[in-house]
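Missing here is one protein chain; the remaining ones are kept as they sit in the complex.
== chain A ==
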Amino acid sequence: MFEYAPAPESRDVVDIRPSYGLFVNGEWVDSPGGEREKTVNPASEEVLAEFTMATDADVDRAVTAARAAYDTVWSRMPGRERAKYLFRIARIIQERARELAVLESLDNGKPIRESRDVDLPLVAAHFFYHAGWADKLEYAGFGPAPRPLGVAAQVIPWNFPLLMLAWKIAPALACGNTVVLKPAETTPLTALAFAEICRQADLPPGVVNIVTGAGATGRALVEHPGVRKVAFTGSTEVGRQIARSVAGTRKKLTLELGGKAANIVYEDAALDQAVEGIVNGIFFNQGHVCCAGSRLLVQESIEGELLDALKRRLATLRLGDPLDKNTDIGAINSAAQLAKIRELSEAGEQEGAERWSPSCPIPDKGYWFPPTLFTGVAQSHRIAREEIFGPVLSVLTFRTPAEAVEKANNTPFGLSAGVWTEKGSRILWTADRLRAGVVWANTFNRFDPTSPFGGYRESGYGREGGRHGLEAYLDV
């Protein structure tokens, strides 16, 4: 037996302060009335730091600072000058990539292999990509001199804390807007580290402001009258509230919400790679991915063979310490999320689906959920309709391509989908009919700053990334 010895990434590269204030107008400030919350390492439940729950007054201060920076500096600065700041930020992120990856894994629970090899390279790539746009906006197809909007209020989730920050801040700054961003209350640390990076890059004060907090802070931010643009990534429920509060105002809105993506495997698929794609689709980042391939639709003629291969593969997944370089499945981000995953999994069993997990030891402390597979799932089961946001895969079958498309589209969501077949014409036929913002063919969960990402129906609206993503931050 070839056992891999522990190979932990060192924690020494990160320097976490015991307590954080808010980052407003280029300075760390304390909130006069704000309470303090603790952020924990979900793999050990150890407290990492305290952070501030920003009040309405704090949010107002941040928006005012952002507006001032917009009026006096950032909106007037030529695009080529803005680009220099973004390039500088991108390079600093690359230089500090190891530190940021460790910090992300500590605060979020995701495996260091993913934060190191996926999150951080993409974060830097988003800044580099948008830095390139900053002086070329007149060629983006939105008119000869597209104008920025003003202050962008940005609220991001806990699943990809720094990457979602990059998706939001990079295009906003490239287009000439200033930003007030609120990270999720369970994962504020990399956003606070990013505030330091803004200082290191000599970004003019007020261009980027970070206010930490929970739902109340987010509400104060998106409802603030000084805001011209609201960008939110998170749950459909909160997305609805935001859409309601923004309705009838001048604020421009983009929402990137939940999903229940179908991953369609036809009988002529490249089997081994399809198995990898299914694993990557649902177990990447513990399934905390809005575009996760949480519904596997497999053609009946290969169901047995594919499930055998999938189970064999799941048995090799390594669950444990997120900082171990060989870990494939890290910790669930919070106790609340773990409870939700457990509740839906139990509902799956009660509704008659068959549950399977490989035998894998679960650490004593922290929040953990083993990779789980449900077979015999029907369209009417909750685990086939509701977003679980965890490492739980529902397996359904289909007989014909038309049935696959029908089942795939039979959801109120429409964020992403996957198609697996060696037949090119079938990829195109299927992709044409799938109601999803992103359709991956023979791959899954691939991201690139040049490629627009977003959904429709209850998965939200607007696009992030690519030329299309610029539109959300320009007055067009």
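Keep this in mind: a residue touches a chain if its C-beta (ideal position, glycine included) is under 8 Å from a C-beta of that chain, and two chains touch if they have at least 3 such contacts; residues count from 1.
In this section, contacts and distances are computed from a predicted model.
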| item | value |
| --- | --- |
| Chain not displayed: protein name in its UniProt record ("Sodium:proton antiporter", "Multiple sugar transport system ATP-binding protein", "Deoxyribose-phosphate aldolase" or "FtsX-like permease family protein") | "Deoxyribose-phosphate aldolase" |
| Which of A:Pro42, A:Pro146 or A:Gly277 contacts the chain that the document leaves out | A:Gly277 |
| Options A:Glu305, A:Glu349 or A:Glu406, residue touching the unrepresented chain | A:Glu305 |
| Option touching the unshown chain, where A:Glu50, A:Glu99 or A:Glu422 are the choices | A:Glu422 |
| Residue of A:Ala193, A:Val207, A:Leu253 or A:Ala269 in touch with the missing chain, whole complex considered | A:Ala269 |
| Identified contact with the non-displayed chain, of A:Ser75, A:Gln94, A:Ser245 or A:Asn326 | A:Asn326 |
| Residues in chain A touching the chain absent from view | 1-7, 113, 117, 267-273, 276-277, 301-302, 304-305, 316, 325-326, 422, 442-443 |
